[in-house]
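Only one structure is covered here, and it is reproduced in the block below.
Just one protein chain is left out here, and the rest sit where they should.
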Amino acid sequence: MRERVVLALLLVAAIALPWIAEALGTPATTGVATRIAIYAIAAASLNLILGYGGLVSLGHAAYFGLGGYTVGILWAHSRSGEPFLGIIPGTAELLITFPAALLVGGVSAAIIGALSLRTSGVQFIMITLAFAQMVFFLFVSLAVYGGDDGLMVRRPNELLGLDLRDPATMYWLALGTLVFWLWLMGRIVRSRFGRVLEGVRQNERRMAAIGVPTYAYKLVAFTISGMACAAAGALWANYARFVSPDMMHWTKSGEFMVMVILGGISTLLGPVLGAAALVGLEYTLSGFTEHWKFILGPILIVIVLFGRKGLMSLFGRWGSGRG
Amino acid sequence: MAEPVLAIRNLVKRFGGLAATDDLTLEVRPGELHALIGPNGAGKTTVIGQICGEIAPDSGRILFEGTDITRLGFAQRVKRGLSRTFQIVQLLDNDTALENVALAVQAAQGHSFRFWRNARLDRSITNPAHALLAQVGLSQERARVPVSDLSHGERKQLELAIALAPSPRLLLLDEPMAGLGAAESLRMTEVLLALKGRIPMLLVEHDMDAVFALADRVSVLVYGRCIASGPPDAVRADPTVREAYLTEEDGH
Partner (left out) sequence: MALLLEQLLNGVQFGVMLFLLAAGLTLVFGIMGIINLAHGSLYMIGAFAAAWVAAQTGSVLLALLGGLAAAAVVGMAVEYVVLRRLYARDHLDQVLATFGLILFFNQGMTILFGRQPLFVDLPEFLSGAVEVLPGVPYPVYRLLIIAVGLLVAFGLWLLIQKTRIGMLVRAGATHREMVRALGVDIRLLYTLVFGLGALLAGLAGVMAGPVYSVNVGMGEQILILTFVVVVIGGLGSIRGAMYGALLVGIVDTLLRAYAPGLLRVVMDASQADMLGAGLASMGVYLLMALVLLLRPRGLFPAHA
């Protein structure tokens, strides 16, 4: 019961953040918080297959980038008037681009997952990384959409007359999506599907022995995860108003993974803490030196070697991994 | 005679130059408890592996209820009514005993592509799970304990409960008595006796007391081949069997 009260209070504080930031004279905080929220969605989506499914996917940034580029490409075509591939008209309506991003993310994840999940262990890790790199090169080579330089999305999408250029509105959209996705994940993780997924992580042989065709379940989880990550990418395109192949660089995949582990793997709120921690670390460390990754690297190693449970474990029972 | 539940025909499996299964032919009849015994290294585990589908044979066929299942995967065979226990128990160590059985019950009910309802609160899963645990003799209190805290004997009981969850039509038991003390073995024997006749079973065991108390028929596996098969007393008296196997056992 106490959990719910604290969570509710946190949610209220999160919603009130833009006003608090204004009052404190630090309006830029809203932008940082938006960044954290969007990354948290991506990290949480990775956590579904990583924390609960035990699948170490090093290529999740591909879906983040694909979601972002869906918005970017559709926007570019809405400006130029020419339909994409000759048939799909461009649009700047979020109610269309967002589902489109989900579709693109889902289909890509389904294809890549179908191939990658034929392997396991070290091979799986390498293959997910390689496919993400392939997607990266694909977009680098698409000069028409900016190639290496990326694509500016000069105006964020339209959504029911809301002005997404307003930092607070954008933030609330990201926060709302995050809360919705976490709630959805909570249901998935506790459902029959979630139980099977956790079983696959713990002992795949045992799952086969009770008659579960594990490949199908891993693939479905992988696809859902890809869709959610693409949703984060679509939001990013609206927030940053810029998409580039860096969104799908393997280092981005690494960052998502770091967020998951920092926050506490296979906990629902862990990725949020992890995203906040990594963004926070970046801001504070880069205040000292431009070479802040030189410090982040060893910090990460130390955490992995000595403190695996993540930040959520600081909250005791909540961090027990039971979601 | 009625069609056998399980028919193994000319099964061969080689590892490098060694034939672990050497032209094996074996049958399990409806309702019977068929024991498979043999000295260490005879290839019993390899046979079980091929029957359940984890190991692909080099040649030969496996028929279950008349259907050729040689090409099917493990999970597919379980869906058809096969079930097995593992000698080294395969459990979900982070969960409780109840959760382990519940997952097996859930899997037996069909597909699990359901994303909404909380599975742990689903009575249609937990009720049968409780019943299965009671059947193998695990108490309600022990059921809620994390598996890692259970004793070896309790883990073996749990392993059996999980195997029974899909209401199997053939049960493969891979050394269910391994590592059990006298009292625990007795209890396990009683549980299996209660199942006898209702579910055909292929029992791989070293514990000779249990074998001769339980088995309707016994087959003896030596170097991947079946050298004798028949009622326990006949097998016990068979001179070739005594030579190959029983005389190696201390005290028999």
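The chains carry the letters A and B, assigned in the order they are written, with residues numbered from 1 in each.
One rule holds for everything that comes next: contacts are C-beta pairs under 8 Å (C-beta built on N, C-alpha and C of every residue); 3 or more make two chains touch, one makes a residue touch a chain.
Remember, predicted model here, so these are calculated numbers, not experimental data.
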{"item": "Neighbouring displayed chains - absent chain, whole complex", "value": "A"}
{"item": "Residue among A:Met1, A:Ala28, A:Leu85 or A:Val122 that touches the chain left out of view", "value": "A:Val122"}
{"item": "Residue touching the undisplayed chain, where the options are A:Ala16, A:Leu95 or A:Val304", "value": "A:Val304"}
{"item": "Hidden partner chain, residues of subunit A it touches", "value": "50, 56, 58, 115-116, 118-119, 121-123, 125-127, 129-131, 133-134, 137-138, 140-144, 250-251, 254, 257-258, 261, 265, 291-294, 296-301, 304-305, 308"}
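What we mean here is this: only the chains that are shown with their structure count from here on.
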{"item": "Mean-CA-position distance for subunit B and subunit A (Å)", "value": "44"}
{"item": "Of all residues in subunit A, those that touch subunit B in their complex", "value": "187-188, 190-196, 198-199, 202-203, 205-214, 217, 220, 321"}
{"item": "Residues of subunit B touching subunit A in the complex", "value": "52, 54, 73-76, 78-79, 83-84, 86, 90-95, 99, 102-104, 106-108, 112-120, 122, 162-163, 165-166"}
